[in-house]
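Just one protein chain is left out here, and the rest sit where they should.
Per-chain residue numbering starts at 1, and chain names A and B are given in the order in which the chains are listed.
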Amino acid sequence: MTTISKREFLRLLGLGASALGMQSAFGSFAFAQETGLPAWAALPAGAEPKTGGKLVYGQTYPNWAVGTSDNGKHPYYWVDLLTRSIWNCLVWVDHDFNLQGELAESWQADETLKVWDFKLREGVLFHNGKEMTSADVVASINAHIAQKGSGFINAWFESIEATGKYAVRFNLNAAYAEWPYALAEYRLAIVPAAGDDVILTDGIGTGPFKLVEVDNRRGFKAIRNENYWLKGRPFIDEVEGYVVNSQTAINGFRSGQFNAVFNIDPTTAGQYESAAGIVDKATGGDQFLISMPKNLDMAWNDPRIRLALSLSIDRNAINQIVYNDPGTWIGNDTHMSGINPEFLPREVAYDIDKAKALLAEAGHPNGIDLPPVVFSPSFPEMPRVMAIVAESVKKAGINIEIREMPTDGFSAYVTEVNKPYGRPAVGPVGPRNPATNMSRMAVNQSEEAGWTGEKADAYRALYATTIAEPDETKRLSMYQELQRIAQSDTPAIILGGRRNMLAHSAGVVNLKSHFQNWGSRFDDVWIQS
Amino acid sequence: MPQILAMTVRRLVMSFFILSITALIVFLGTEVLPGDALTATIPTEELQFYSADQLAEMRSELGLDRPIPVRFLEVWARLMTFDFGTTIVKHEPVGPRIFHPMINSAILAGVALVVMLALVISLGTLASLKPGGRLDTTISATTLFTYSMPDFVVSNLFVIVFAVWLGLAPAVILAPTNAPKLTILAASILPVLALCVHGVAYQYRLLRAGMVEALNSDYVERARLAGLPTWRISLVHALPSALIPMLNGTASFVAGLLSGSVVVEAVFKYPGAGGELLRALSQREIPTIQAIAFLAALAVVVANLLADLAILALDPRVRTRSQNG
Partner (left out) sequence: MADIPVSTPLRRSLGWLRSRRLRRALSEPATLMGLILVVAHLLLALLAPLLAPYDTSALVGAPLQHPSWEFLMGTDQIGRDYFSRIIAGGRIALMVSFLGIAIAVVSGTVLGIIAGYIGGRTDEIIMRIVDAMMAIPDLILIAILILALGTGPGALIPVVAVVYTWGVVRVIRAKTISLSTLDFVRSAELRGETRLAVMVREILPNLIGLLGVELAVRVSSAVLRISALSFLGLGISQPTPDWGLMVQEAMGVIFTDPWFLLLPAIMLSSLIIGVNFMVDGLSRAFGITTAELG
């Protein structure tokens, strides 16, 4: 009856590897006995879900891929990232950061942490009526590798094979203790096996809703999947989602066209509440990263200047003014999110005097002008966050223009066309498990932006050992050491995170804001009345 | 009549030249200033972050190392044959991508044009019945006032008042880009009205001025002396010649209408080319930007051509004069 949390799972994993061999390292296998549903799918106590109705939501976060392709049936170009209405992945990260089996029922690694066996759920049907088997999973994962679906799996993946009708095995090229987490990424949907050219393009998944119509640039319509593998779900008959800007979302909500809005601008919460809307707030969300290229002759090639910049940013003001969440966690200049248990705050996060002293030491006693940083707002409050940053660093004598441009932060462009990483830019960083978070300073060229030197080498070396460490407690302290190394050199500024918020009308029940925007679920939501 | 035919042909040839120059401007704007399409994809202040080698390499990948005239001829040939190339990021053909948005925008602009002309003609005729009278003053002051309202403010207020508060129209247009055109037409009502608030004023002033002048002319005076009713004098005798100054301003009128519709489409989330253009700008999809800018210019040129032909039909005197301006 209990869910095995990530921590317990990892402990078991350590135990299993050392004492019990192959048998003990299972993922979530517990089921709510009376319903046959996995425990994570259980509804809140006293819930009396109703069947029927329609959820029409607005989404203010236009993911970077929106409209780049005409094929909205392909999950990569899905209009708004909230893919779990149509598709499922092997695993899902729940609202408490625990890893849960979605299409995978359980998983286990061998002692080397390089071979991972996944047992698949049986009796899962695709929207086309075909049963999902290991052949589909193998084909899907291979397609994701071929189409570079997620940078978080490519670096480690070697091969995948079917080991039974409902079992697959991943072979990795290096030990990776947190491998399953990487499979929860929003792009890694499981779809029916098909040829290389057509796989992933037909909009068929295993999710609670079947795609009826999608306009890649605007929105989609979907209807209930009667054969959904979570029996008795979903509760709603129809789902529609539309990518809209913040203001349009408010208008749509207040006029009754939308009964929910994802990723509302925190400042606009009152516009929903004053129209009887209910705002649900997650404890975290995407962080904002300011990348500082170090491959050309720039003032911030001096780590003292990078640190001075970091120390002069009043991050508490961002939390207070933008997210109305004062006194909680702030960014620590690593990709680790404050909601990760491994998070290590900077010892001193905000210290104008120290920033000034560092600048003076670096030869800029009268302050310094840094190169302009550009961004293209992804989340609606981003321009205000950046205005606070630019304003607060002035106190330390740092002038930096953080300018909104109609293009930058558009990662397809950065990664596919403008290969060189020499662009100071601001980009969002989603909160993930520690191994994925810390990988970004080790393998993501555009984010580490030419970070070199002893500390960078030490970081990368320690990273490889860390993710090969089966013991979670040991890993935790290693992750903290990694954060210390990064903090001592400040390869990038990470401001801190959003507090993801969604608004819904009173009639919509159990719709929850997920700190991983893309982790939002639709199979446990119902419409009252 | 062969005279008219000759003039029409001359106009067509002229339009072709104008479009060629337009293609050149679009090409220069997107691919040459300040360097080329590559630097247009990198904001000026970021250029400093690229090494010369990196830029050269990227340039040759994009085929930008070839001479500018050669590239312009390619772009020109593409635009003139309505082959808009493929998107930079996903290499999907641009033409089919912008087909429906262009049609939807054409519907919006077309309806707006018709509604505006109807408004302009009725208001202009009414106002000219008694120049300086109360009706004239009121209409003139009101249109001058609405002309001063920024279109983005007007559109937002329209959404809030007519859609959110009064519920007369949807606040957000949810119709997909390829929705049946009747659905699009229905969705265009509020955006059209928002466009009219700003757009009517200018044409109205031209028409009113033309009407006042025509009503003071000798032949109208003669008609009046012949005892024709006032409405007949206005509509049959004065209006045709009064339309001419207004028709002369067609190019800037239609261009202004299209500018305004970019804003209005954004506010109403209308599935048109304006939204497509904004996305292309933010994703630096140069081929899409070129295509939309060129097609917008084409619309203006064609509208102007039609207006010129209308002038020929309305005013026999013009036919004998050369018309260059």
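For the reader, a short list of remarks on this structure follows.
Following the convention adopted for this analysis, contacts are C-beta pairs under 8 Å (C-beta built on N, C-alpha and C of every residue); 3 or more make two chains touch, one makes a residue touch a chain.
Owing to the predicted nature of the structure, the values given are computational and were not obtained by experimental measurement.
Checked against the hidden chain, the listed residues A:I223, A:A317, A:A360 or A:A458 yield one contact partner: A:A317. Here one chain is not drawn; of B:S60, B:T138 or B:S252, the residue touching it is B:S252. The missing chain, though absent from the display, is touched by one residue of B:R78, B:H100 or B:R205; that residue is B:R205. Residue in contact with the omitted chain (choice from A:I388, A:I467 or A:V508): A:I388. Of B:I103, B:L117, B:L135 or B:I160, it is B:I160 that touches the chain left out of the display.
On the side of chain A, the interface with the absent chain consists of residues 246-247, 250, 254, 265, 267-268, 270-271, 274-275, 317, 321-322, 377, 380, 383-384, 386-388, 390-392, 402-407, using the contact rule stated above. Although one chain is not displayed, chain B still touches it through residues 14, 17-22, 24-26, 29-30, 33-34, 39-40, 43-45, 141, 144-145, 147-153, 156, 160, 205-206, 208-210, 213, 245, 248-249, 251-252, 255-256, 258-260, 262-263, 266, 277-278, 281-282, 284, 289, 292-293, 296-298, 300-301, 304, 324-325.
Definition applied: only the chains that are shown with their structure count from here on.
Distance from the chain A centre to the chain B centre is 43 Å, each centre being the mean of its Cα atoms. Those residues of chain B that touch chain A in the shared complex are 41-43, 45-46, 48-51, 54, 58, 87-90, 92, 96-97, 156, 159-160, 163-164, 167, 170-172, 174, 176-178, 267, 269, 271, 275-276, 279, 281-284.
If you check the complex, the residues on chain A that touch chain B are 58, 66-70, 213, 215, 217-219, 240, 242, 244, 247-248, 251-252, 254-258, 293, 296, 371-372, 374, 376, 403, 405-408, 410, 412-413, 416-420, 422-424.
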